[in-house]
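As you look at this complex, bear in mind that one protein chain is not there, while each of the others sits in place.
As written, the chain order gives the labels A, B and C, with residue 1 at the start of each chain.
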Amino acid sequence: MITFIFFLRRIAFSSVTLFVASIVIFAIIQILPGDPAQLILGMNAQADTLAALREQMGLNAPFYSRYFEWVLGIMVGDFGTSYTYSVPVSELILERLWISLPLAVMALSLSTLIAIPAGVIAASRHNKWPDVSIMGFTQLGIAIPNFWFAMLLVLVFAIKLQWMPAGGFAGWDAGIGAGILSLTLPAIALALPQASILARIMRSALLDVLAEDYMRTARAKGLTERMTLWRHGVRNAFIPVLTILGLQFSFLIAGTIIIENIFYLPGLGRLIFQAIAQRDLIVLQGLVLLLVAAVIFINLLVDAAYAMVDPRIKRAYHE
Amino acid sequence: MKLSKFALRGATALAMLAMAVPALAANNSVTLGMVLEPTHLDPTAGAAAAIDEVVYANLYEGLTRIDSKGAVQPALAKSWTVSDDGLTYTFMLEEGVKFHDGTDFNADDVVFSLDRARGEDSVNAQKALFSAIDKVEAVDASTVKITLSQANGSMLFNLGWGDAVMVAPESADGNKANPVGTGPFKFVKWVKGDRIELAKSDTYWGDADVLEKATFKIISDPAAAFAAMMAGDVDGFPNFPAPENLDQFRADPRFSVVVGSTEGETVLAINNAKAPFDNLKVRQAVSYAINRQSIIDGAMFGNGTPIGSHFAPHHPAYVDLTGAYAYDPEKAKALLAEAGFPDGFDAEIKLPPPSYARRGGEIIAADLKKVGINLKIIPVEWGPWVKDVFTETNFDLTIVSHTEPQDISIYAREKYYFNYKSDAFKGVMDELNKTTDTDGRYKLLGEAQQILSDDAVNGFLFQLAKTGVWNAKLNGLWENSPVQANDLTGVSWSE
Amino acid sequence: MSLLEIKNLCLSFGDIEILRDIDLTIEAGEAVGLVGESGSGKSITSLAAMRLLPPSAKLTGEILFDGRDLLALGENDMCRLRGRDMAMIFQEPMTALNPVKSIGDQIAEGLRFHLGISRRAAEDKVLRLLDEVGLPPARFSPHRYPHELSGGQRQRVVIAIAIAMNPKLLIADEPTTALDVTTQAVILDLLRELAAEHDSALLLITHDLAVVAQMVDRIAVMKDGEIVERGKTLEFFRDMQHPYSKKLLAASKVKPKTVSEIKPSDKPLMAVKDLTRQYRLPRQNLFAPSRYLKAVNDVSFQIEAGESVGLVGESGCGKSTLARTLLALNKPTTGKIEFLGDDLFRLSRHALLEKRRNMQVVFQDPYGSFNPRHKVGRLVAEPLQLVKNISKLGRNERVAEALMHVGLKAEDADKYPHEFSGGQRQRIAIARAIITRPKLIVADEPVSALDVSIREQVLDLLNELSVEQGLAYLFISHDLHVVRAVTDRVLVMYQGQIVEHGATASVFDDPQHEYTKKLLAATPDLQATLQRLEKERV
Partner (left out) sequence: MSEFDFQGERETWGDLGRKALRNRSFFIGALITGSVLFMALLSFFWTPFDVTALDIPNKLHWPDAVNWLGTDHFGRDVFSMLMVGARNSIAVAIVAVSIGMAIGVPLGAAAAASRSWGSDVIMRTNDFIFAFPSLLLAVLFTAIFGPSAINAMIAIGIFNIPVFARLAHGGSLALWQREFILSAQTSGKSRVRITVEHIMPNLLNILIVQGTIQFSLGILIEAGLSYLGLGTQPPDPSWGKMLSEAQTMMYFASYLAIFPGIAIVFAVLGLNLLGDGLRDIFDPKLRRGR
């Protein structure tokens, strides 16, 4: 019950954040220099032609009325019509979401699959060679910029070994296998730094937990070291890891923007750059708002997951 | 030593590639890479070259068309007559032509298309092409009469532009997303940001034996373009974006590398109205200070032809003026001193995104530094470039390629971004418009080139090369690009 | 054969020797107390017996349990032994339980491991165990989580885990130190009963002689990793030899303060009138009215000049909130505090500073009371800014003077706080409090964090200063012995209210309020215990 109330409040707060974000985003994007109409019509366009197009795109209306039209539209699921493509923005975003979302999910699962065992091994062999070498690798993993790592992956796996496509997206209609194959290298490039950070967090969280009194209680009951580690250690260590996973999402989005550019994946990241270059403002503002909403939503999810993993949460919200 | 290393690498890579790429069975389709994605597919409502690159001659046709050599050919108009005063054009249309949606094409469609393009609320990017037209009339179902208010020597050429293609009143409004034309290919689907698919139209009036399927794959990243070619994801890149990689394709027997010419005069545009560039001596100094060959080598890896004026070297009326300002930094310094800048000065150069501009800009900055002009490099996106440079002419220098065909007339415009004003030049242009005989026109064009060179209006750098790469078995792609088009009507596979 | 026999046990971490030649035996069913101050090695000894030390610990000697040498036992055999034959209860009930597992699961875990039974099969046993430790399942469902229980209840869960398998040996490491006195009493009773019922031997580790006396048959005293004295409980207290044992004993005996006779006056030093301080609680739901917790509820009292007043109560009763309000760090919700005749919360900032000069504070934690980056001189001098017109020289003199008053040297001003022991740091804190020559010192648990042997010295110092400088104290503590040693008058606080007040001696000897009676009864009294033991023997 209390948790429910808490979530109602969180949702209310998130909505306010999102509303303020929509104003900020709209305002920021309005000051982007460059006239979308001129970009469409090019260098030889005449003044009257430009005016006609601007009128057609609704660019001549005042600031506030365009804002309200936009926001009210979004509330009923209408993100407006792309200036350049002349198709609904939502359609455009949805098309690309089918690349960015699987990519993000793949990267996130990959990094979790690598990081959790690595962190557990490192913590349970604290200061021994597995720990030292895993920590060494993660240091390196954090330091390697993902775009450079992506370049190296392309060099080795696409160019030299020819195992995977160097870039581009085969399309889901070409088969799930082909689609996943074209997302593999990008997902690996995205996952590496994420996995490194996550492994370190997992390790330090687990080390904190291992030092807790209740671990000693568990050992005193007679449980073996391994049982104690998994039954009491890993589960409790997940709590801080969860927070970081939420924060990571924001980095994941940033990473996707760069990585999609390198692998030439027609995802949301590319759409952003395209929209900026073509001053397709309506697409841009819809996209940015969507990404901000995604971050807010993920954090909400993390909070919910938190409450499920940690029974103390209910009380914490009391205080 | 270094070369042999290259060769070795190339050879091993090749061996692996040869094994990896599966043999394509009886090929009836083609996938071409293109760098920029069209914003939409209506060539009569946007300037983007990418639109024409997909639709020109494939999806839409005009009354006339421009062929691979730049000559005007009949298209939907099978023939025409021009009155002696050059004011009345009568076009005889092909018969039995259908739009892709099944509606018939006739003279009314011509009237509609041309009136729409030049009308008051037209959003045609090249509205000026039609400014000479006084009225368009349907004489009968297959005859159209166009009356001009003044003679225009390039009228037939103008009607061959992508911006002058024929559209139907029923479908014109939807052409951006769902193009309907009369061409040999019809639109299938467009995966935004990824590819556009066309298929052979079964209602085509002509007898073109075209491929079943054509796909334009959008790959803007040069590195990705290289990878896509190597991996066989695309069959060709009519305009390959990274000239630095051409040597590798040349070394690979799977590919043909064809370097042709384009209509793109690449210039270091100078703001003629802004001090100190309003001083002829300063502009001349800039022209002397630029080492064109090093720009072509450094920025384009040797692809491109130096020019001395705003005119394409492949055109018969071309006059070679590259010697007028041969690279001579000492002379440049002397001219600067004469102009009152013995120690040089500071200026800005705004560079739009293409690599010819960004790379060329760096080289020019280094060149000009040697004669004392310190350039601050300001990279800009196309959006701000259009606003700052083109619309508000708030710039000192910029680099841009003027890709419209035979566009020397822009120097006669009242208000154009480099703010050049010359009555002599305008006079020549007026004369040109009135002249219809070829020799006379060529002579006038030569004069015009000379004036621009004398006035050192801009730093004339090079003619942008069309660096095409495609599968060696693919035939029929254009070598040059007199208009921005990927005409697929003649494309076929060997074997 | 003894149940547990530790012979010549030595332990070291790297080069650091922790235990030297420990010999200790425990017979079946016997209760043995291991007494010592923090750092004496008593907890390490018990962990060594459980083989729960980190691998970096080097152990030599023998630990025989039921005749088997534990040091030679493999880890798997050890696991089978732990929890089944020997079980342990830890000091900190707040952290000894896994916060994300239900208490039932945690009790069942050991049962399931040792008996190899299913979750369902364990359920009955869990319910029985909960009932046995005084958590009737009707009210304390096994599905509850540790954070839903109080400290005492949690300690009962820990005990339930320990006795689950009827162990032959129960090791309790300071099982009640973290609990309130009243809770301590019940937990100790419970522990004694259960050990008897299950026929378990008990090794009780504690720093508190009063606790150990009432619980065990034999006592061993540890100091610096060695056992310095041992004996049967009564004999031990009767003829102890080792000076350290004597010191411990002396420290745990209460010497009531010689009461200074001070009568209530019209112009008290401080007068607290109807003081209430409340906090808002989070709402139950969006539409519910706000609820408030009255941490201090309608409290009135006064402190005369030179008088030492004690404030006694268990944790959470509101004493610290009251103290902070008196120091004008918190604003009261209602009521007023007059200090030297003026209401503290109606003063201008400037006038308040003048009052602050006369009112200083000493906190509990000798580690936390100082900015670790400043030298002692600067720390002690900090309140001097409340004194106007004082030169740098004068400042240094005042610092030296204050340090000397508390038994430190003037040169100590140039050192950092970490260079001092806990007791010395508390002296520095007192030096800082007296440097402005205040009229009142609020001492919030000033000796709770100190070992017993040092505690006495600090209390003596406070008494001396009170006489020398005519200081008044508000002395806040949960420890009745301590309050008795330094106060003239005492206030007993319970759930935000003052339930009883009066002269210290009369409140202690003849408590009126139920709560005070309970509190006094729960407080272990060494003298009384020894007397009882004597009687029993006779």
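Going forward, contacts are C-beta pairs under 8 Å (C-beta built on N, C-alpha and C of every residue); 3 or more make two chains touch, one makes a residue touch a chain.
On a predicted model such as this, the values are computed, not experimentally measured, just so you know.
Chemist: Among the chains present, which touch the one that was left out?
Modeler: Per the touch rule above, the missing chain touches A, B, C.
Chemist: With the missing chain put back, one of C:Arg120, C:Arg373 or C:Lys535 would touch it. Which one?
Modeler: Considering all chains, including the one not shown, the answer is C:Arg373.
Chemist: Among B:Ala141, B:Ala326, B:Ile377 or B:Ala424, single out the residue that touches the unshown chain.
Modeler: The missing chain is touched by B:Ile377.
Chemist: For a quick check of understanding: of C:Gln360, C:Gln424, C:Thr516 or C:Thr529, which residue touches the chain that isn't displayed?
Modeler: Candidates C:Gln360, C:Gln424, C:Thr516 or C:Thr529; residue touching the omitted chain: C:Gln360.
Chemist: Just name the one of B:Thr182, B:Thr215, B:Gln248 or B:Thr467 that touches the chain not displayed here.
Modeler: B:Gln248
Chemist: By the contact criterion defined above, which parts of chain B meet the unshown chain? Give residue numbers in ascending order.
Modeler: Missing-chain contacts on chain B: residues 2, 5-6, 9, 221-223, 226, 242, 244-245, 247-248, 294, 297-298, 301, 358-359, 361-363, 365-366, 369, 377-381, 384.
Chemist: What residue numbers in chain A mark contact with the hidden partner chain?
Modeler: Residues of chain A in contact with the hidden chain: 17, 20-21, 28-29, 31-33, 139-140, 142-145, 147-148, 151-152, 155, 159, 197, 200-201, 203-204, 207-208, 240, 250-251, 253-254, 257-258, 261-262, 272-273, 276, 288, 291-292, 295-296, 299.
Chemist: With the missing chain put back, which residues of chain C would touch it? List them for me.
Modeler: Touching the chain left out of view, chain C contributes residues 324, 327, 329, 352-353, 356-357, 359-361, 363-365, 367-373, 382-383, 385-386, 416-418, 429, 432.
Throughout what follows, only the chains that are shown with their structure count from here on.
Chemist: For chain A and chain C, which third chains touch each of them?
Modeler: Looking at chain C and chain A together, no chain touches each of them.
Chemist: Report the inter-chain centroid distance for chain A and chain C in whole angstrom, where each centroid is the mean of the CA atoms.
Modeler: Averaging C-alpha atoms per chain gives centres 49 Å apart.
Chemist: How far is the middle of chain B from the middle of chain C, if each middle is the mean of its Cα atoms, in Å?
Modeler: The answer is 87 Å.
Chemist: Would you kindly tell me how far, in whole Å, the mean C-alpha position of chain B lies from that of chain A?
Modeler: Centre-to-centre distance between chain A and chain B: 39 Å.
Chemist: Which residues, counting only chain A, touch chain B once they are in their complex?
Modeler: 32-36, 38-46, 48-49, 52-53, 56, 84-87, 92, 95-96, 154, 158-162, 165-169, 171, 261-264, 266, 270-271, 274, 276-279
Chemist: Quick one: in the complex, what on chain A touches chain C?
Modeler: Per the stated touch rule, the residues are 1-2, 5, 8-9, 212-214, 216-225, 227, 231-232, 235-236, 239, 309-312, 315, 317-319.
Chemist: Looking at the complex, which residues from chain C come into contact with chain A?
Modeler: Chain C reaches chain A through residues 50, 52, 75-76, 79-84, 87-88, 90, 92, 95-101, 106, 109-110, 113-114, 145, 147-148, 158, 161-162, 164, 281-286.
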